[in-house]
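Every protein chain but one is kept in place in this view of the complex.
Coming up: chain A.
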Amino acid sequence: MLGKLRRLNQDASKIALEESERLPSEERRRFLRSGLFTAGGAMVGGALAGIAPKALASTQYPPEIPPWTRSLGAGVVTDPYGVPSPFEKDVIRRNVPWLTADEVSSISFTPLQHLKGIITPNGLFFERHHAGRPEIDPQQHRLMIHGLVDRPIILSMEDLQRFPSVSQINFIECPANGGMEWRGAQLNSLQFLHGMVSCAEWTGVRLSTLLQEVGIKPEGKWLLAEGADGAAMTRSIPMEKALDDVIVAYAQNGEALRREQGYPVRLVVPGWEGNTHVKWLRRLEVGDKPWMQREETSKYTDLMPDGTAHGFTWVMEAKSVITSPCPEMPLKNKGIYQIEGLAWSGRGKVKAVDVSVDGGQNWQQAQLREPVMSKSLTRFALEWKWDGNPALLQSRVIDETGYVQPTLAQLKSVRGTNSIYHKNAIQTWKVNGDGSVVNVQLS
């Protein structure tokens, strides 16, 4: 492992510094493993309950009659909270151990290569913590709203859930998604290259409802959101955005937020960089100026080639990626494939997605799969007949503002290679003659 670390180029170390400043965690991956093993145990139990102890044939397809057809399965509430089939054991969040110094201030990636549609299952939603995942008792949790308001209040979770609720489907993307690749192709994986984006249906109270409840004073132009974790994460948000579409969310895909997503309450700031979606939200303060916190000065500012930096780069610009084929999902043999992928834009709806199989020389418009929603992941597909020759696959999104996703060369020509964040460039997958797929960059 140390040998590997030494071999890393400095980009990786830089991301590690940007994205991690913390020390090791005592709790490792017990949670995921125990979940999967429980599922395995249940299946064995079901098989034992069956009648036929006859040796399993090597295949279970016709004319064989499989044992699961001639036996009883597991009963209801074998898994009081359902878990995936043990055959899906590879569909898990993973991390890149060398990317960050530890697992407390770190990131895990969503396995986009295995997912369908646009909703990320709650257990697979990417994680990003700065001081680990706190364990918060919702009865003990309070949200305080104060500052330049007429009526500062403290709300319990019960109070919060009495307000009128809204639900909307929005992606959350870490602005460092893909940030390790500004200088060159390093990771050969869709999951690790693009898996810092996930999408869910969020339910909660509109922030505007809460701000109306407390009464904003005329000079209240900014909002500070703060988390209850050990990082006490803070970001300044302009009032215009706060009153527009921000949600104080307590539910994710129909159930309470997962602990790693901010249980019991988080901010959802549609279309904006993930860091602003403050988790374990404990405090909202209205002020007349931004606070210039560490996470909006030292971090989440984008260094340009002339030595200046762009701050408050909140919006996640339009981006897309082909999820099949990809390095984890190679082609098997010649013939017809559905090139599928995901597209999204922090500025609104996806208007179109184009796909190229020749490295961007020629493009065809893909089909968008419904639903197509604002600031949400959108699924696209294009039918393609692979002739067995090497190909260079790309996707290019156009959002409703007319913005066309740029190439990496175009982005680098303006931004250089040290801006860390907001790399929304076109991804190129090289399909080799044997069907394997590799992450490449074009000059």
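Observations on the model:
As a convention for this text, a residue touches a chain if its C-beta (ideal position, glycine included) is under 8 Å from a C-beta of that chain, and two chains touch if they have at least 3 such contacts; residues count from 1.
Methods note: contacts and distances are computed from a predicted model.
A chain of this complex does not appear here, and its UniProt-recorded name among "Energy-coupling factor transporter ATP-binding protein EcfA2", "Cytochrome c", "Tyrosinase" or "Multisubunit sodium/proton antiporter, MrpF subunit" is "Cytochrome c". For the options A:313, A:376 or A:395, the residue in contact with the chain missing from this view is A:313. If you put the hidden chain back, the residue from A:113, A:198 or A:261 that touches it is A:113.
On the side of chain A, the interface with the absent chain consists of residues 1, 4, 7-8, 10, 12-14, 16-17, 20-23, 29, 32-33, 90, 92, 94-98, 101, 111, 113, 130-131, 138-139, 144-146, 151-163, 184-189, 191-192, 212-215, 224, 226, 230-232, 234, 250-251, 255-256, 264, 282-283, 285, 287, 289, 291-294, 297-298, 301, 303, 305-315, 317, 327-328, 354, 358-364, 392, 396, 398, 403-407, 410-411, 414-415, 418, 422, 428, 430, 438-443, using the contact rule stated above.
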